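The complex appears here without one of its protein chains, the remainder shown in place.
After this line comes chain A, so read on.
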Amino acid sequence: MRRTELEAVLEARGVSKRFPGVLALDGVSLALRPGEVHALVGENGAGKSTLIKVFTGVYQPDGGELRYQGGPAAFGTPLEAQRAGISTIYQEVNLVPMMSVARNLLLGREPRGRLGVIDAAAMYGEAERVLSGYGVDTDVRRPLRTLGVGAQQMVALARAVSVDARVVIMDEPTSSLEPREVETLFGVIRRLRDSGIAVMYVSHRLDELYRVCDQVTVLRDGRLAHTGPLAELERLRLISLMLGRDQNEVRTEGLTSFSREHAEGDERGSGNGAPVVEARGLTRRHVLDGVDVSVKPGEVVGLGGLLGAGRTETAKAIVGALPLDGGQVLVAGAPLRAGSTSAAIRAGVSLLPEDRKAEGIIPTLSVRENIALAALPSMGRAGVVSEAKIDRIVEIFMRRLRIKAASPHQLVSELSGGNQQKVLLARWLAVRPKVLLLDEPTRGIDVGAKAEVQALIDELAREGLGVLLISSDLEELVEGADRILVLREGAVVGELSGDEVTEERIMATIAEQSDGRADA
């Protein structure tokens, strides 16, 4: 290819970065050329985030050299890197939720009229024009927080790209996008590539990498494991490079860690007995339209559908975290008090929320306190906490879920995403639920942790726990669930079980309901 002979626009040469106790990057070299989409992959802790932060001026390398546009470069601050033409879109949306969509998009470079006053009309016009190119059709005067996560991500992307960029770094850009938005994103990426911009693309989703990326760099434990054209790299080889495991081992384990016998119901006891939780006619204006869901002990029920179809809302409604206009939740036949999460938890229904950072972890507390949080009332007598009891529970779950932390007293915010997710799972398992609602349990976590979480879900279901699984990863949904309810616009539009549980059928179910537009 011609473009591999071009000089790199952004290059790391033997870059090292050390943190107290960890060598996060150990002599890593990577060359990013104009007009290429370069995949950066690796498990959490491989050094991807650190490398990105070195490229974007958040960190300064301790060793090695950073080169930009043919000369040595040193970005003292993210702003310097941004001004030089390196734009970044972070994994978690990094905008100002209370400000309008337009302000967020044009923050710092608003069109100004006389006297330096912001020209609001021009700003709104400009914002609408830019966003329509990204498939976001919304009132740009509304505060950003009123948009869905996917749309927010698109605003972040539009913002990053509309700055005069030579390099665009995307950290998990599709993690909250629905398939249609992903297509739009890929369109944007190809447009960027064709105009000679270098794109660095970080993602855990291999399908996406093979669809849009030309080059790939694999990091493992802070070192360079592989770099080269992606098309020449077999998928299993890529996974084994990331995991550092034997290729055959990966092959026998399959791509997700769910056991494949879920179709034979009696193996797990699924399909037996009365439902442990049953939601009837959950209704909330504009959000849910008479959703019925039931989960039996040992059964994994998947919720399929596009972003905004009402999957998260269904889960929240079941645990009483979403005010309802109508409907009822029964646990083991007894109605649950509406609007009370604590009543739901006491009855044995718990929700692992989608947004780990905003609704999951308590960042100021330790791993230990985070695990014990929901189980606190049962961890002592007369309101006084029993430290011994907590220690026991925490130890059991840290070992069982293989939570990697320096000690139980380490701050949870210092752990990797995968370990934070395990801490949250431990928090819920500690209250011994009958049904666990898992909203995107493996989003944004590394391959290893993902496999462990999937295996755990399987194991828990076999032990008799009912699971409601929400996942945008179709493969995960299909391999994990016994039965799938497909939602669209807040209503159940189809139920798939047995042999019908396939990616094709889910997409077909969504598509056939989409007013004849079977292009999903």
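Here is the rule we go by: contacts are C-beta pairs under 8 Å (C-beta built on N, C-alpha and C of every residue); 3 or more make two chains touch, one makes a residue touch a chain; residues count from 1.
We adopt the following convention: contacts and distances are computed from a predicted model.
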### Query
Unshown chain, UniProt name, "ABC-2 type transport system permease protein", "Monosaccharide ABC transporter membrane protein (CUT2 family)", "Competence protein ComFA" or "Transcriptional regulator"?
"Monosaccharide ABC transporter membrane protein (CUT2 family)"
### Task
Check each of A:Leu51, A:Leu238 or A:Ile345 against the chain that is not shown and name the one that touches it.
A:Ile345
### Query
Of the residues listed, A:Gly71, A:Gly333 or A:Gly383, which one is in contact with the missing chain?
A:Gly383
### Message
With the missing chain put back, one of A:Leu23, A:Val58 or A:Val149 would touch it. Which one?
### Response
A:Val58
### Message
Considering the complete complex, identify which of A:Val202, A:Ile361, A:Leu429 or A:Ile445 is in touch with the unshown chain.
### Response
A:Ile361
### Chain not shown, touching residues in chain A
19-20, 24, 49-50, 58-60, 62, 74, 76-79, 90, 92, 94, 96, 319, 321, 341-342, 344-346, 351, 353, 358-365, 369, 372-374, 376-377, 379-380, 383-385, 387, 413-414, 427, 431
